[in-house]
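Complex shown without one protein chain; remaining protein chains in place.
And then subunit A:
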Amino acid sequence: MNCRSEVLEVSVEGRQVDEAMLALLHTILLHRSTGKFHYKKEGTYSIGTVGTQDIDCDYIDFSFVRVSSDELDRVIRKAVGEFKDAMGNGTDGMGQISLEFYQKKKSRWPFSDECIPWEVWSIKVNVVNLANEQERQICREKVGEKLGEKVINIVEVINQHEYLPKMPTQSEVDNVFDTSLKDVQPYLYKITFQITDTLGTSKTTWFCAY
């Protein structure tokens, strides 16, 4: 409960799913990543640089900025790929990807470490089926516009100075940041997704944590 949650909702065509998801997830992660920390003596640290990269989408009239970290990209792509596979190739469908930022809290002996989320982004995807090429063309532009709006949305939310975990000391950096990547250091996150089939009755929850 003690966690912000934001909901984004997009309606896309089947083949646009992964690009749309990548665009949104990368946009969020761009703002939730820092350079690597280099700790020095006396508890100070310096922050490495982060490069950015423009990515053009194939099926959407849209390009987005992401952290130029291939490792991070690979991780996100894998998650999105699994999500798309889980959605299946069915024409209609609803799904939801959640990107959850959390921090770990060390507990005393009898309890295991707690993972306390502080921000959850839920992206609801609605896959629509289009009849002809003309509609696809319209959809291509429309989804691009929509994604642009969503990106602005994300930036607006992130610009509000809401709670962020405090900058950790060296011993605690693993509790706040994901330090497994070489070139970039996002806040600890995990991606989960949820698929609803056309009847809307049964839900399958997939889970992949990184």
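Everything that follows uses one rule, which is that a residue touches a chain if its C-beta (ideal position, glycine included) is under 8 Å from a C-beta of that chain, and two chains touch if they have at least 3 such contacts; residues count from 1.
Assume contacts and distances are computed from a predicted model.
Enquirer: Name the omitted chain as UniProt records it, choosing among "Glucosamine-6-phosphate isomerase", "Glutathione S-transferase omega", "Autophagy-related protein 9" or "TP53 regulated inhibitor of apoptosis 1".
Expert: Of the names offered in "Glucosamine-6-phosphate isomerase", "Glutathione S-transferase omega", "Autophagy-related protein 9" or "TP53 regulated inhibitor of apoptosis 1", the one UniProt assigns to the missing chain is "Autophagy-related protein 9".
Enquirer: In the complete complex, which positions of subunit A touch the hidden chain?
Expert: That gives, for subunit A, the contact residues 1-4, 6-9, 11, 35-36, 38, 40, 43-49, 51, 68, 94-96, 103, 105, 108, 110-111, 114, 116, 118, 124, 126, 128, 142, 146, 149-150, 152-153, 156-157, 159-163, 165-170, 172, 176, 182-183, 194, 196, 198-201, 203.
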